[in-house]
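With one protein chain withheld, the remaining protein chains of the complex are depicted in position.
Moving on to chain A:
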């Protein structure tokens, strides 16, 4: 792999950009690998990268039904933050933020991590109490989060509407300055390039149709539309389709798959300098480096695999956005789309071993998995390589739904679920 640098850019500029290599190869699948990862999204590719980098396991295949990064990795609103209430969540999301901070250097790929600040608006006394509790909990865990008065909110984000006549007036906000955004596609591409460089096979258009088991129940490989592939360890990182894949191994999951929509506006000049979230009016917005307003909505109410949702959900979100930013009222929306998110009952992920020997699962990230991509891949690689969870993901088991030891971010609602 040739290193990307300002000198490489200058060199290629002199010769009409004819010297750029392919970023990753597309090899034919081998009959056997040490580890198979099902799903080449950000989390799956990150898992493969850290398996190779930190655990020396390079005989790895990442199998992808469609194209690399074409699922929720390419469909989210790219928000990064770690201001979760519970210690377990703080551990894993903060692990990810720390990796985000050095990720572009680590991968030699500009993932455009921009710590522009994530501001969560409070509209009523309940919000104020909840956010202040979050701020204190975060600070006890060493995570930055601070309270802003309405005046400070306006100073941090000038276009916001502070009018007392607003239907939901803004009476403060919690701000995590290290939160921000990254370029979602570049994250998948950067991990793919760096993993392929270390010998990982990325096999696209290869759909897993079955999980092969030995008579003693242990995993011995997978069936695909390109033939069987053997591996003693299989990691399922299939987001909305996790229930489908796990069903092939006879494992039922505490998951439901919902459509989650997002949309972008026409590009305009820089206006919104940070990420704004509001749980109460249920909307979140940031401005991409291209100038588009990137807006996220809530999930539809019914389970579905359709990768599309109802227009009334988007309408509801835009009502809230126009209320917070009247200046955006005349903006045209260019595109909207849906992804399928796998939601657990407590809205916390599952990164764990399964009842089937050799089968591992990383799922349940629901509406907020992008922010965790590096941390999730990092600890999941540890779980697969050592056959035991990392200290950080040890609480995120499937068994917690039987023991009752939930990590109930659903109730804590640090996120606009």
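Just so we're on the same page, contacts are C-beta pairs under 8 Å (C-beta built on N, C-alpha and C of every residue); 3 or more make two chains touch, one makes a residue touch a chain; residues count from 1.
Everything below uses one rule, namely that contacts and distances are computed from a predicted model.
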Check: According to its UniProt record, what is the protein name of the omitted chain, chosen from "Sarcosine oxidase subunit delta", "ABC-type lipoprotein export system, ATPase component", "NADH-quinone oxidoreductase subunit J" or "Inner membrane protein YebS"?
Finding: "Sarcosine oxidase subunit delta"
Item checked: Residue among A:213, A:241, A:371 or A:390 that touches the chain left out of view -> A:241
Check: Who touches the missing chain here, A:114, A:257, A:317 or A:383?
Finding: A:257
Note to self: Touch as defined at the start, partner being the missing chain; which of A:190, A:338 or A:389 qualifies?
What the structure shows: A:338
Next item on the list: Decide which residue listed in A:20, A:67 or A:302 touches the omitted chain of the complex.
Entry: A:302
Item checked: Of A:314, A:328, A:392 or A:407, the residue in touch with the unshown chain -> A:314
Check: Touching the missing chain, which residues of chain A?
Finding: 241, 243-244, 252-257, 261, 301-306, 308-312, 314, 335-338, 345, 401-403
